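In this view, the complex is presented without one of its protein chains, the others remaining in place.
When the chains are written out, they are named A and B in that same order, and each has its own residue count from 1.
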Amino acid sequence: MKSIVIVLKAIMRALANLCKLFWNNKVGYLVFILKKEFITQLRKGEFHSFGKGSLLGIDSIILKAKYISIGINSSFGNRMTLTCYDSIQTPDQIEYYTPSITIGDGVSIGEDAHITCINKIVIGNNVLMGKKVLITDNAHGSSKLDVLDIAPMSRPLYSKGPVVIEDNVWIGEKASIMPGVHIGKSAIIGANAVVTKDVPSYTVVGGIPAKIIKKVNK
Amino acid sequence: MKSIVIVLKAIMRALANLCKLFWNNKVGYLVFILKKEFITQLRKGEFHSFGKGSLLGIDSIILKAKYISIGINSSFGNRMTLTCYDSIQTPDQIEYYTPSITIGDGVSIGEDAHITCINKIVIGNNVLMGKKVLITDNAHGSSKLDVLDIAPMSRPLYSKGPVVIEDNVWIGEKASIMPGVHIGKSAIIGANAVVTKDVPSYTVVGGIPAKIIKKVNK
Partner (left out) sequence: MKSIVIVLKAIMRALANLCKLFWNNKVGYLVFILKKEFITQLRKGEFHSFGKGSLLGIDSIILKAKYISIGINSSFGNRMTLTCYDSIQTPDQIEYYTPSITIGDGVSIGEDAHITCINKIVIGNNVLMGKKVLITDNAHGSSKLDVLDIAPMSRPLYSKGPVVIEDNVWIGEKASIMPGVHIGKSAIIGANAVVTKDVPSYTVVGGIPAKIIKKVNK
């Protein structure tokens, strides 16, 4: 077994050295961009609107894109989950929703983002997000007693309210933006923060739940 | 160089348009499900038991599945790390463990989950987890002085106790469930929370370390 591994490793090394003849940073970057170009061209027709110069990521899960509008020059990291739900079958009935996601111009969404909507999510222009950010306008049911005795997946989805993120907001890595939240212009959301309440413009927040760390006076 | 990129982009676009003839949301979903079906059929035999209707995710790292039991109709997101360790070689000796993971029926585990076990992890029926959740019953050594002078990877794994998650628990995105914790029925764990102590049934917790936000009285 060990000698097979050694032989296979040597083959790998030879293969890698062969590939190196055609490979360098620029080729890698080109392949990266072309993959994004391909997936964008393949799927952009599904969206309500999809602006020029915007690029989707690879290995993404995109559901019901017909409810999603994307501006120009916005970019999306790989492995994004971007989902709208217009109906959910619970054991008792079908629930209907009217979702809408609007993403502005020049928005940059990092890898492994998760944006999920049954109501309304608005992301302004030039919003910048780190990796692994969650934005949701809904939850699996309220926390009332009769709901808690149901399996979470069978609880009807519930939206406390729309999420609005204004222009120039910068959202740190692994932050979570919860339902019903309004984040004002040029706010900064710290890494790993959980935003459960409105954030005023020109404010830095952090923590769980996110609290104001700094206000920048005009 | 720039003109090569333009030509390659045009080729990508043509290729994407060709693929569009055969592609739509339903085809995408079908490919997604068939990939999961394939990986499930390939690997389910490794598990101690694997219930009907359960589906593994793609690009997962699964180690020592013979210690893992999975109920019916449970689903796993992509890029999951699901690991049991029955022995670890430290510089001085080999440590042995008797791991066991039991996952119930109708459980839904989100993308990028990490579940790792040397002792015992029990996940009840209909537990719902967001993405990027960690559940661990072990740590790389205690925090005693003689241990801290060893490289963390060489510290013997240490379990403070089993992790038990009862039925209908809902675990928010990016939450971490730490060793020795018991989470009662129908509890809700907030996004990005770190659960270090027991959580009573019908309770909502959040923060680091997770504290009770709401108790729902029976």
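In this text, contacts are C-beta pairs under 8 Å (C-beta built on N, C-alpha and C of every residue); 3 or more make two chains touch, one makes a residue touch a chain.
Treat the numbers as computed from the prediction; the structure is a model and nothing was measured.
Among B:A16, B:I70 or B:L134, only B:L134 touches the chain left out of the display. When you scan A:I121, A:I135 or A:I188 for touch with the missing chain, the hit is A:I188. Within the complete assembly, residues 26, 30, 33-34, 37-42, 45-46, 61, 63, 79, 81, 112, 114, 132, 134, 140, 143-145, 148-154, 174, 176, 178, 192-194, 208-209 of subunit B touch the chain that is not shown. For subunit A, the residues in touch with the chain missing from this view are 1, 5, 8-9, 12-13, 15-17, 19-20, 23, 25, 32, 79, 106, 108, 111-112, 125-128, 130-132, 167-170, 172-174, 186, 188, 190-193, 202, 204, 206-208, 214, 216-218.
The rule we apply is simple: only the chains that are shown with their structure count from here on.
Computed centre separation for the pair subunit A/subunit B is 20 angstrom, with centres defined by C-alpha atoms.
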